[in-house]
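Input: one structure, supplied below.
Heads up, one of the protein chains got dropped from this complex, but the rest are sitting where they should.
Take a look at chain A:
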Amino acid sequence: MSETREITLTVNGTEQTIDVEPRKLLVHAIREDLDMTGTHIGCDTGNCGACTVLVDGEPLKSCLMFAVQADGSAVETVEGMEDHPDAVDDLHPLQEGFHEEHGLQCGYCTPGMIMSGKALLEDNPDPSEAEIREAISGNLCRCTGYQNIVKSIEYAADKLADGERDDAEAVAADGGVAADDGPAEFDGYDVDGDGEFSCGAENCCGGPSTDATHRGGDER
């Protein structure tokens, strides 16, 4: 064991001081020294994104960074989501989205997905489906097929936008008209051509993606 160094991280708003060896990865410092096991280790090679955290607001893979390199930084992990100012009833709209839209099965990828989703929505509160898919392209999920993860992030974007609208209305007047968020009537497949496929089941997966986005230079 080599010499340790004292570092200070502001983790989910709370300052934490720990002693670490220079070779300790940020993900291990978070899980082992800070006892926050919400941040997962999936692949150990930088491929899967399960270890994604925000460092000074940017999503990074915490298995590709040493803890000493984060000294003095603000680190956000999934544990901070429930205490976030946008959270209602103990859940952040992103967490609520994954719950409501069945955005997880085993849940292994979920903390990373949520952190990538958070970074996206902070940057771009009204993302398109393609932008959501791009933002989570460094996060692998072996279970869901991604459709419901995309929907979960869309849910959060809508919810956060509603919240802002409500706030604005509350300031402007005393009340405001609640949006009609009741369950939509079953209307089968994509009859209105808006690109939204629904089989009608409450838990519809969204069907196969027909969204053939093609960007210059990318022959995937």
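Before moving on, here are some points about what is shown:
Keep this in mind: a residue touches a chain if its C-beta (ideal position, glycine included) is under 8 Å from a C-beta of that chain, and two chains touch if they have at least 3 such contacts; residues count from 1.
Everything that follows uses one rule, which is that contacts and distances are computed from a predicted model.
Entry comment: the absent subunit's protein name, as recorded by UniProt, is "FAD binding domain-containing protein", drawn from "NADP-reducing hydrogenase subunit HndC", "4Fe-4S dicluster domain-containing protein", "FAD binding domain-containing protein" or "Formylmethanofuran dehydrogenase, subunit A". Touching the missing chain, out of A:Gln16, A:Gln69 or A:Gln105, is residue A:Gln69. Only one of the listed residues, A:Glu6, A:Asp19, A:Glu58 or A:Asp90, touches the absent chain: A:Glu58.
With the whole complex as reference, residues 1-2, 5, 21-25, 44-46, 49, 52, 58-61, 63-66, 68-69, 116, 134-135, 137-138, 215-220 of chain A touch the missing chain.
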